[in-house]
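Only a single protein chain was left out; the remaining protein chains are all shown in position.
What follows is subunit A.
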Amino acid sequence: MCLFFYFRDRKEWADLEPVPQDDGPNPVVKIAYSEKFTDVFDMFRALLKNDEKSERAFALTAEAIDLNAANYTVWHYRRVLLQALDKDLREEMNYVTAIIEDQPKNYQVWHHRRMVVEWLNDPSEELQFVAEILSQDAKNYHAWQHRQWVMQEYKLWDGELEYVEELLEEDVRNNSAWNQRHFVINHTSGYSDSSILDREVQYTLKQIKKAPHNESAWNYLNGILQDGGLSSYPGLLEQVTELQDTCSSPYLTAFLVDLYEDALETNSSSYDQQEMLSKALELCKFLAEEKDTIRREYWNYLSRSLQNTYGSAYMIEPSDFACKHSISVCFDIKTGEKPDHSKTCFILFFKAFSLLYI
């Protein structure tokens, strides 16, 4: 490594007092970059105007992309040149890979990659590549889109469920992974086979036991049971009620409300209708007044809706509702994601426990 010997520190320059430039913070850097920017884009505009299709034009698109990868016109032009000059598309894939690794949330570059894959008609590197990007940010919306497109277009379903399970092992709250699970099963076995459905229900309940405060898992459970009906699935009420003893979350409570509602809607003979209604109303009140007050309007709406639809003017008192809930939580030291705008924050999570003093 070469250390620059600042002029201000050099004996031969000691007689001079450095005069700072007066253009605001980091003026030299900003101006130099701005000048380069203007220079490159002025040249780009000139090439466009003349519709020049040359190697130097192609090289310039790379300079322009380097300065502003969101400029979709530059990417368009690059594609035109790729075809007009019959450029090596494998090399282009390497180039695109580097840009995505640097700027993984840029629409244009992902779309460009898709075009190149289509032209090459070769998806062989794609799943591996997307997995690498997802290992840096497991919820990158562009990455998931690309992955879904590749899988559907080229019928690459093998091993995806295992991949999703790996991701959920790392972060059971990864909503994108839960969505992907649904996507894969939908396009392969489907959910109508009862052995598949059972497998999914048990898998989801298992994940819920690990982390009950997990909207994605509960949404998934709800989603896959919509067709059959929550209250029709054998033993589900018992399993979820049992969960209530060892873990607690507003999602669990909400799920129970949905289940009771389904029992009422289907007028299921397996359940005491009055009991379903009274329990549902009790939970709605509990959620509105204590457990999920920020959404009290929703819970009150649901409560009124149930009362109006299934009769009964009585209100349930929660006095007999046993407060026997606990959540066990495990959280590890984990490097948090960069917020979407990648501006400023970087979060480090620390292993900690709250202490309660009464």
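To be clear about the criterion, a contact is a pair of C-beta atoms (placed from the backbone, for glycine too) under 8 Å apart; a residue touches a chain by one contact, two chains touch by 3 or more; residues count from 1.
Just so it is clear, contacts and distances are computed from a predicted model.
The subunit not displayed here is recorded in UniProt as "Geranylgeranyl transferase type-2 subunit beta", chosen from "AP complex subunit sigma", "Geranylgeranyl transferase type-2 subunit beta", "Histidine-containing phosphotransfer protein" or "Translocase of outer mitochondrial membrane 40 homolog (yeast)".
When the omitted chain is restored, the residue from A:71, A:97, A:232 or A:268 that touches it is A:71. The chain not shown here is touched by just one of A:224, A:237, A:256 or A:284, and that residue is A:224. Across the entire complex, the residue among A:125, A:215 or A:265 in touch with the chain not shown is A:215. Note that of A:61, A:176 or A:204, the residue touching the chain absent from this view is A:176. Although one chain is not drawn, its touching partners on subunit A can still be listed: residues 30, 33-34, 37-38, 45, 48-49, 68, 70-73, 76, 79, 107, 111, 115, 139, 141, 144-145, 148-149, 152, 173-176, 179-180, 182-183, 186-187, 213, 215-216, 219-220, 222-224, 226, 245, 248-250, 290-292, 294-298, 301, 323-329, 331, 336, 339-341, 343-350, 352-358.
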